[in-house]
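There's a structure below that I have some questions on.
The other protein chains are all here in position, but one chain of the complex has been omitted.
For reference, chains read A, B and C in written order, and residue numbers begin at 1 within each chain.
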Amino acid sequence: MIDRSEEKDIVVEHRFIPRDQDIDDEIAWAKINTDVLQSMERPRPLYWVIFFASLLLFSWGVYCEIYQYQNGLGVADLNNPQVWGLYIATFIFWIGMSHSGTLLSAILLIMHADWRKPIFRFAEAMTTFSLMTAGLFVLVHLGRVWQFYYVVAYPNERWVWPNFNSPLVWDATAIGTYLTSSVVFLYFGMIPDLAICRDAASGFRKKFYWLLSLGWQGTDRQWANFRVAYLTIACFLIPLAVSVHSIVATDFAVSQQPGWHVTSFPPYFVAGALYSGCAAIITLFIILRYVFRFEAYMTMPILDKTCRLTFAIAMVWTYLNLIEYASVWYGNDMYAKQALIYRATGSYAPFWWAMNILGSIVPFALAFKSLRANLKIMMVVSLLLNLGMWLERFMIVTPTFAHGYYPWTWTNDWWPSWVQWGIVIGSFGWFTMLFMLFCKLFPTVSMYEVKEMVFHRKSSRQAKK
Amino acid sequence: MNSLFHRQCATFTMIFFAFFLYCATAFSEPFVPGGDIGSQTENGFNSLGPVVEQPIEFPHNVHAGQLGINCMYCHTYARRAPVAGIPRLNKCIGCHQWVASVKDKPRIQQLMEYWDKKEAIPWKKVHDLPDFVRFNHERHIQRFVFQENRPAKEACGYCHGDVANMVTARRVKALSMGWCVSCHQKDHPISATNSKTTNGPNDCWQCHK
Amino acid sequence: MSLSNLLNNWAALRETRPYEDQYKNSDYKWGMVVDLDACTGCNACTTACYAENNLPVVGKETFAKGQVMHWLRIERYWGDGEQLPEFPEQGAQFLPMMCQQCEAAPCEVVCPVGATHHTPDGLNSQVYNRCIGSRYCSANCPYKVRYFNWANYPEKAWPNPLEMQLNPDVTVRTKGVMEKCTFCVQRLTEAKNVARTQGRKVADGEVTTACAQACPASAISFGNLADPTSEVAKIWKQQQVKLAKDHQDKEEGARGYRIFEELRTYPSVLYLERVRDNEV
Partner (left out) sequence: MSSYSNISRRDFLRVLGLSGAAATLAGCGKTSIESGQETVQSFVQPEDFVVPGIGVYYASTCTQCVSRCGVMGRVREGRLLKLEGNPQSVISRGKICALGQATVQAQYNPDRITSPLMRQGGALVPISWEKANQILNDQLGSASRLSGKQIAFLTGEVGGHQSVLLNNFLETFHSNHHVVYDPLSTAVGRSASQVVYGVDQPLLEIDKARMILSFGNDFLGVGPSSVHMAGQYARFRKAPRGVLVQIEPRMTITGANADHWYAIKPGTEGVFALGVAHALVQHSAYSNGVPAEVISALKAYDKETVSAITGVRAETIPHLAGMLWERSPSLVLSGYGAESHANGQQNAASILLLNLILGNQNKTLTGQAKQPFPQLLPSQGSYKAFANLNNEMSAGNIKALLLFDTNPVFTSPGFMPFAKNLSAVPFKVAFATQLNETSNECDLVLPLLSPLEDFGTHVASYQPQGIELGIQQPLMTQLYPQTRSFGDIMLDLLKLRGVSEYKNFPNYYAYIQTALIKSKPVFKSGLNDQEFWEDALSKGSLRLDVGPSTLSPKPNAVSIAKPKEEAADLILPFHFVPSVRADWRDGTHTNLPWLQESPDTLTTVAWDSWVEIHPSTAEQMQIVEGDVLEIKSSAGSIKAMAYLFPGIHPDTISMPLGQGHTAYGRYADGIGVNPFKIIAPVYDEKTGELAMHATRVSIRKTGERGRLTKDEGATNLQQGRKLVAMVSPDQVNLSKEISHVVK
C-alpha cells in the first residue's frame, strides 16, 4: 500500500517541472516502475464501491435486454417510423469513443509526437472497451439476434451470401476487424510492460503475467522485432479507424432519409468520433491522474496539448456541421430543408440547440490557457462535450424518423421506453466495469515508453547544452 | 525461453494463414451439404430419418416393390396439386374389397374398421417441411415425369428415397435449403426430346412464402 | 454459394435501376392502378388484406404505440398544404397506401442479409425466415409501408378457434421479422402454377389481389404490365406513365402519377388523380 501521508506535496509536485517540458527528465527509471506498479496494487474501498455500482448498472441493462429479448422489441416502444431509437444512436456514440485510442497511439506515433507516450495506453484500452460496447448495441437492436450470423459471409449450408450492397455488412466486417486489431495492438504494445509486471509480481499473478509476456526478455533482437511489428500494426490500424467510422456514416449517407442523404457524412462522422474520443480522454486523464497519483507522468503540459488537440478537432467538427446545415439550407431539396427546420423548431429543438451549443460553443473553453490549467473546469467541459456528442447522435436518428418523407407517419412525441434507457445506462456500467478491471490488471501508463521519452528528452537537452 | 517469443509469432502467423487458405478454398468451391442426412433429423439417425408410427403399418415394399404399383396410382394428387396427398380411403377399399387373399390380415382388418366407421385414417406426415416453405409436387412431377419421361420411381425417389424397399416411409434426404438449391442450380433438359437445358428457379419467393 | 456464382451475379447485384423495356421479354411484371377518384375510403380493402394475409390484430395498447400491422392502410388528408382549412369543402382525400413494389427499391439495397430482393416478376419480395430484423429496410422506405413484428403477435392474435381462419398459403410471422404487402404473391404463384401446367401464361383478370377483388368501387385494378393487352398495361399506357422513367412528360388530360417519383424509386403502383369540381 502507498503511504497517504505525503499527499499534499504530491499534489503540488508538478511545480518543479519546467514549463517547456512535458515530463521531468531527471526522473529515475526505477521510480517509474514503482509509481506505475503501485497503481496495480490492492484497490481502495472506493474502488469497490464504484466497481459494484457499475456492475449493478450493467446487470440492470442485462435484465432489460433479457426482458426485451423475451417480449420482442415492442417493449422498447419503437414503432413504424421510429425503428431504431437510442440503440443506434448510442452505438455510434461508442464507435466514436473508440477512435481516440487509435488517434493517440497510432497516428501520433507515426507523427513522432512523443508526449502521447504516458497517456496512450488507457486511451487504447478505452478504444477496445468502447468497441466491445458498440458491438453489443448492434446485437441488442436486432429483431432476431439469434440469427445475427446471417450477416457474416461464410460458407454455409443454405448456399446464400449476405447482401454485399448493404452498409450493415460493411459495418459488421469493419467493426469486427477493427476490434480484433485494436485488441492485438493493445496487447502487443503491453508485452514489455507485462514482462516488468511478471518480474515484479509474485504468486499466481506471476504465472498470469508470465503467460501473457510471451517470454519477453528485452534482448535487442526482441526489441527490433517488436518495433517493426508494432509500427506495422499501427500503420494497419490508422486507415481502418478512418474507414470504420466512414462506414458507420454510410449507414446513413447511403440511405434515403431526408437529412441523412448527405455526402459530407463520412468526414463529419470521423471528426465527431475523434472529437468525442478526445473529450473522453481528457475525462479519464484527469481521473487517473488523481486516483493513481500519476502527476509525474500525466502532467499538465500533456493535458494542455491534449486540450489544444481537442479544440482543433472540435473546430473541424463545427465546420463540417455548418457545411451540412448550409448545404441543406441553400440546396433545393424541400424534404431535407423541412427536416432541418423541424430539428431547429420542432419538438426535439431543445436537444438540437443543446447539441450545437455543447458541441461548438463549449469547446472554446479549451482555447484559454488559464482554463486548460484548471482540472475541475476541464473535467466539467470534457463531460459536457461528450454529452453534446451523444445528443448529436440522438439528433441524427430520432428527429429524422420523426419527420421523414412520409407525413402520415410523422410523430412529434416519440420517447424511448425504460427498456431502452436501461440498456443505454447499462452500457455505461459495462464500460466502466471493464475499464476499472483493466486499471488493476494492466499498467495504465506505458512504462517502457515513458522511459524512452525521459531518455530522449534528457539526451536532447544535454545535446542542446 | 529466450526464443519462445519468435516461435509464438510463427505459430500465430501459421494459424492466420491456415484460416485464409481455408476460406479461399471454401469460397471458391461450392460447399455441398450431405445429400444423405445425419444432423438434420432431431433424434439423429445416421442414414435414415426417424421411424414414424403410422395408424396402419402400410407396406410400401409390397405395393411399390413386389406389386410394382406406380407411385401416382395412389398418391394421385401429386401431378395436379402442391401436395402429393394420401389416397382417399375408398381408393384402398376399391382394391382390397376384391383382394380375398389378404382379407383376414390384421392390417386389412384395421383398414376395414376405418371404412365401416367412415373415418379418415390419421396418417402421420413423414416429409414435413417448415411452414414457410412452399414446395409444389405438381411442378416437379410435370417437369421430370411428364416432360423428361423419367420413371416415377426415379423422379419421386430423388427426394423420397427408395420407398420400394421400405415398409412405412422414412425420410432419407436432407430436405435442407442447400440440398434443394444444389439441385436447382444444376441444368436439367427441358424435355426428353429437347437437348436444351435450364436450371431450377433461384428466386427466393419460389420456395419461401 | 461459390465465388464464381457471386462474381457472375455481381453485375445484377449492382443493377439498381430499371431500364426501358426491361420486362419486354419476361412473362410477368405485376402492376397496380388505384383510381383515387373512385376510392370511397370504405376500408373493405384493408379488411380483405387482414383476411388474406394472416395479419394479426394487435389490440388497443399496441395500436396506440404505433405498432399496428396493416399492410394496406387508408390515409385521410384534409388538404395538400400545411394549413388546415376551416371546412373540408371538397371532402376528405383518401389514399390507399400499400407497398409500392418499387423497381429500384430503397429497401432492397440496404438489407444486410438479402431478405428482401427483386423477383423476376418485378415484385419486391420479403423472405421472413431470412430476416434478422435490423429494420434498415423500413428506415430506408420513403413510404413507410414496411411493418415489423414488434412482439410475438401470433401468441395473442388468434385465440382458438380464430386461428382456423389463417390462410395456409401464407406464413404466420413471428417476433422480430419485417413484413409488408406482397401483392398477394400466394395467389400469383397459384395462378402461375395452373397456367404453366396448361402451358400458357396467366390471362388478364385470372388472378387479382385481395384488395382489388374486394373493392366495392373497383378503384383498385391489378394485372400483368408485361402483357400489353392487360387492363393495367392499357391504363398505364393511356395515362402515359412509363415504368422506367423518374419523371413523365404527359399531355393534358392524363391523370396518372406515382408517389415520390422524384426519389427514383420507380414504383409499380399507379395512382389516378382525384377529380374534384372547383366550380361547385
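Please note the rule applied: a residue touches a chain if its C-beta (ideal position, glycine included) is under 8 Å from a C-beta of that chain, and two chains touch if they have at least 3 such contacts.
Predicted, not measured: the structure shown is a model, and the values here were computed from it.
J.: So which shown chains sit in contact with the chain we cannot see?
T.: So, spelled out: the chain left out of view touches A, B, C.
J.: For the chain that's not shown, point to the residue among B:70, B:110, B:147 or B:176 touching it.
T.: Result: among the candidates, B:176 touches the missing chain.
J.: Touching the absent chain: which residues on subunit A qualify?
T.: 81, 334, 338, 402, 405-413
J.: Identify the residues of subunit B touching the omitted chain, counting contacts across the whole complex.
T.: Subunit B touches the chain not shown through residues 40-42, 49-50, 52-53, 77, 80-83, 85-86, 88-90, 115, 118-132, 170-171, 175-176.
J.: Using the document's contact rule, name the residues of subunit C that touch the chain not shown here.
T.: Where subunit C meets the chain not shown: residues 33, 35-38, 40-44, 46-48, 50-52, 57-60, 63-64, 68, 70, 73-95, 129, 154, 159-168, 171-174, 210, 213-219, 221, 231, 234-235, 238, 252-255, 257, 259-260, 271, 273-280.
Rule of thumb we're sticking to: only the chains that are shown with their structure count from here on.
J.: Taking chains as nodes and touches as edges, what kind of graph is this: line, ring, star, complete or other?
T.: Contact map by chain: complete.
J.: For this structure, which two chains share the highest number of contact pairs?
T.: Result of the pairwise contact count: A-C comes out on top.
J.: Subunit A to subunit C: how many Å between their CA centres?
T.: It comes to 44 Å between the two C-alpha centres.
J.: Got the subunit C residues that touch at least 2 other chains?
T.: Answer for subunit C, listing residues that touch two or more other chains: 1, 117, 130.
J.: Which parts of subunit A, given as residue numbers and ranges, touch two or more other chains?
T.: Each of 155-156, 159-160 in subunit A touches at least two other chains.
J.: Within the complex, which stretch of subunit B touches subunit A?
T.: 1-2, 4-6, 8-9, 23, 26-27, 30-31, 33, 176-178, 181-182
J.: Which residues of subunit C touch subunit A once you look at their complex with the stated criterion?
T.: Residues in contact with subunit A: 1, 6, 13-14, 16, 62, 65-68, 73, 75, 97, 106, 109-114, 117, 130-136, 138-140, 142-144, 147-152, 175-178, 260, 263.
J.: For subunit A, which residues are in contact with subunit B within the complex?
T.: The touching residues are 154-160, 214-217, 219, 222, 225, 229.
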